[in-house]
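Read the structure below first, then the notes.
Just one protein chain is left out here, and the rest sit where they should.
Going in written order, the chains are labelled A and B, and every chain counts its residues from 1.
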Amino acid sequence: MSTRLDVKKTYKLFIGGKFPRSESGRYLPAKSPAGGQLDNFAHASRKDFRDAVVAARAAVDGWSKATAYNRGQILYRAAEMLQNRATELVNEIARSTGVSAAKAKREVTLAIDRLVHFAGWTDKYSQIFSSVNPVATSHFNFTTPEPTGVVVVLAPDEPSLLALVSLTAPVILSGNAAIVISSEKFPLPAATFAEILATSDLPGGVVNILTGKRGELVPHIAGHMDVNAIVDGAGVPDISVKLQAGTAINLKRYAKHSPAPADWFTAKVEDPYWILDTVEFKTAWHPIGV
Amino acid sequence: MKTKLKPISRKVSAKRAVATIAAQPVVPLKERRLTFGGKWDYAPAPEESRNYVITPRHELFINGKFVKPRSGKYFPSINPATEEKLTEIAAADEADVDKAVKAARRAYEKVWSKMPGRERGKYLYRIARIIQEKMRELAVLESMDGGKPIKETRDVDVPLVAAHFFYHAGWADKLKYAFPGRTPRPLGVAGQIIPWNFPLLMAAWKIAPAIACGNTVVIKPSKTTSITLLRLAQIFQEAELPEGVVNVVTGSSETGTAMVKHPDVNKIAFTGSTEIGKQLAQLCVGTGKKLTLELGGKAANIVFEDAPIDQAIEGIIAGIYFNMGHVCCAGSRLLVQEGIYPKVVRKLRDRIQTLRLGNPLDKNTDIGAINNKPQLEKIRELVQCGVAEGAELVQSSCTLPERGYWYPPTFLTGVTASHRVAQEEIFGPVLSVMTFRTPEEGFERANNTPYGLSAGVWTDKGSKIFKIVNQLRAGVVWANTYNKFDPTSPFGGYKESGFGREGGLQGLAAYCRLD
Partner (left out) sequence: MAEERAAAFTKRSIKTSAKLAGLKMVVSMMDLTTLEGKDTPGKVAYLCRKALQPADPKYNVPTCAAVCVYPNMVKYARKFLGENSPVHVASVATGFPSGQFPLPTKLNEVRRAVADGADEVDMVINRCAFLAGDHAKVFDEIAATKEASGPAHLKVILETGELVTYDNVRLASEIAMQAGADFIKTSTGKVSPAATMPVTLVMLEAIRDYFFATGVRIGMKPAGGIRNAKQALHYLVMVKETLGDDWLTPGLFRFGASTLLNDVLMQIAKTVDGNYQGPDYFSLP
């Protein structure tokens, strides 16, 4: 009796709703904590990043113009898809990181709940943070938040899925498009998450996920003139400094979030103020009169 | 809805020739123009300035006292309208900046951060009241120091300065309501650098929210406009503001750099050029200093065919000639829908003839002096470049005074997006006039710039206003108005016009950290 040979998968990048290999043709092996070979994943290059920015830019217009109600439903739909395929992700986290199935399950269910939480903010955050301003002249004046545009999100190594979801959701819920640089240590859950997102209703290009080596991409992220903001959750001081230097290039916004690893599992990171990292406040004036 | 009417014959019989007023002749098409001449002209009406003495020397304001700079060095401050020296100003070096930061830190730790918000607020109210008392004096000084017309300093700058202190005074004990679900805390010592275009107003924009939120301040004015901020420091003394809560260090850009580099400064707020803003951003990298930047702009003022045109003309004029165009949010690119282009240009041509240029202290002056010589040279250079690149120059025929720095109200027609004058911030009384055809083209052209501070839109159609306001990538959009400011209204830009907001509810975030 011959034993059946497993089919091995190659994890690819997620750009513009499609799954390309790296244009560089490079791959990296994902290893289990015990050192066993898991699968190969794409090693994103600066050109992959460039392509992801183009895809994100193309997606911003439509996504930001979608109604808040619609964006909320799409994010909720993503949570539904995640729930449906939770087992797949639990396995992915467990085999990648070596945690118990119970722990992996906790991360996945929290990621689902977090997505549900932020889905509910799409049509509320602007009510909380907008204002009608009582100016002293005869004008109607109001201030509302708008998405800033194209945002690069850097996820920390751990928890590889939950942190990625917690950082990305507040970015895209307002209408931004994101290029997410996954956990360097545990990229496979992010890549699986991409496959789940691809079957949700999220328009292609709103979330793009790159796996590989952060440090290699950082100068290109900082220097890219069509990136509006960086949300740095990588938690690496050296990278943080290099990314901040991007501010001096085209005044892209930079926000850093490095909660303690345990805090990702608490409501502390369900923070509507994180939404404000990647919005611009626009103030409009109009005279009042007949 | 307009009824279509035919003009009737205008022949008037002259039966009673004696008492009948001569009928107005029909002026041929080519001769139809308005004459803005001297048939009846205004006599000089200078604001009284003799009562306000500018002392011959101005010291640094550190820890509640006016102190000499360690270096003993001073630089002259001149009146740009006359090129006469007004006074000399202390040049602060690194040691002076350090002393100011230490004073601010001490005041923060010992007094200001511990004081209940209500008490802090009362100081701001007090300051606002004293500013109101001294409005005329501050307006006159501001005008002499910066070349701004007294009409603007008196009616815009100084009243807004008082209003900013009043508005923020009330926030001092209500901050928790500004940040639902969070507890705001002050940041510590704020280092602030302000430009020469609105010296007092920018000081108020920076100081009022900073101290209302419980921070202490070290502030540096522009080298060409230090006098009124130092006068404001005297007002702080008069208001008995605790020593060290606000410190003023005067000097050049090195002084500012020393402040930004100082390790004990927690927050940097800068208003000025995008170029310098980027340099400061670089200096702050990795320091953990919170940064807000309010930088350059190249705002588009979009005028649709269905706009109220005469009102739009006023908005265009206010947009570019207010404060000699030394305004980061100036509407320096005029985008006119093609169908009304000739009419708008004709009306603009007439309108700039009625702008009165001259003595900033004259109450009838609309256009004062250019703030400084390098700026004047930059304006000249860019306009020359515009003409060399094929744009047509239209200038007011006003005469320029012999002394001082002056530039007449100017606009350039036939400008396209590829002209330098359509891309670079001129920061002077120079408007680039361009055209567009459809609403989409209008906002695409408006957004076609690295800047994103402000924009204007003119149309009588309400739904179109909302559409365009929504599409414009700019922090402030004026619809059927332009260049309006209010302490309750947040101000600040998208993209390379900076980040963070000043004023209003949203402006408070720049001076708080949230627990």
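In this section, contacts are C-beta pairs under 8 Å (C-beta built on N, C-alpha and C of every residue); 3 or more make two chains touch, one makes a residue touch a chain.
Values in this document were obtained by computation on a predicted structure and should not be read as measured data.
Residue B:E314 is the one among B:E137, B:D264 or B:E314 that touches the chain not shown. Residues of subunit A in touch with the missing chain: 138, 287, 289-290.
Even with one chain removed from view, subunit B keeps its contact list with that chain: residues 2-3, 5-8, 10, 12-16, 18-24, 26-29, 32, 34-45, 151, 155, 308, 310-311, 314-315, 346, 350, 354, 363-364, 480-481.
In the analysis below, only the chains that are shown with their structure count from here on.
On the side of subunit B, the complex with subunit A involves touching residues 163, 179-182, 274, 277-279, 281-282, 284-286, 291, 293, 295, 450, 452, 465, 469, 472, 474-481, 484, 486, 488-492, 494-499, 501, 504-506, 509, 514. Residue ranges of subunit A in contact with subunit B, taken from their complex: 128-129, 131, 133-137, 139, 141, 143, 148, 228, 240-241, 244-245, 247-251, 253, 272-273, 276, 280-287.
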